[in-house]
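Of the protein chains in this complex, one is absent; all others appear in place.
Our next item is chain A:
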Amino acid sequence: MTDLALELRDVTRVHGSGPTAVTALHRVNLKVAPGRLVAVMGPSGSGKSTLLQLAGGLDTPSEGDVVVEGRRLGDLSRAGLAELRRRSVGYVFQDLNLIPALTAVENVALPRELDGVKLAQAREDAMAALTDIGVADLAKRFPDEMSGGQQQRVAIARALVGPRRLLLADEPTGALDSNTGEAVLRTIRARCDAGAAGVLVTHEARHAAWADEIVFLRDGRVVDETGTLGAPDSLLEGAQ
């Protein structure tokens, strides 16, 4: 299924062994196509963040397969996995992780530079990513010169700079007020509408509602999921 950006096939993750073993995820299946945003909801300890770490190759499943853009992560060498993480996957965390000593454009260019792209090209890619997100005017600012919402949007630009088309976001609105959080979600939604694939981990239903599909986890298992929506006008028809 090379047309999927991300697929989890019967993925189980067990921490520890023997009587103290803890199953963080149990036989989870997930498919994310380009242009789609999938939200993962669940209480603390339900396995949301484990799922995201497995999807991004930061952790390895005990059983099952994680497939990113048609490549089974289990088949990749350590170097191959590192390359895939750099080139295919972008992360946005609750902690912004912008480097304080670098400007916005330098922060966004960094993954490209680490990927061996020449400085001028890396800066050009970074400016393109900032422009796409609508924050090109922040390019020369340092993180401490930006609001939380602005920093988070720069972090999204960094996550999607260059050819990376899979966005993994872990509670990206956690520290932000309601309106700023909504602006960040609008940005993620717009990136997915423009062709990126996204997985959004959140415990807030109002944020998950920006996704095309929502998966509910409890104790490491998928207990519920919503499918593709119909036309939104059906809401108003229902009200009448």
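Heads up, the rule we're going with is that contacts are C-beta pairs under 8 Å (C-beta built on N, C-alpha and C of every residue); 3 or more make two chains touch, one makes a residue touch a chain; residues count from 1.
The criterion applied here is as follows: contacts and distances are computed from a predicted model.
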### Listed names "Probable oxidoreductase protein", "Monovalent cation/H+ antiporter subunit D", "Germination protein GerKB" or "PadR family transcriptional regulator", with the criterion being the UniProt name of the chain not displayed
"PadR family transcriptional regulator"
### Hidden-chain contact residue, picked from the options A:10, A:75, A:177 or A:204
A:204
### Task
Identify the residues of chain A touching the omitted chain, counting contacts across the whole complex.
41, 43, 186, 189, 204-206, 208-211, 214, 216, 218, 223-227, 229, 232, 234-236, 239-240
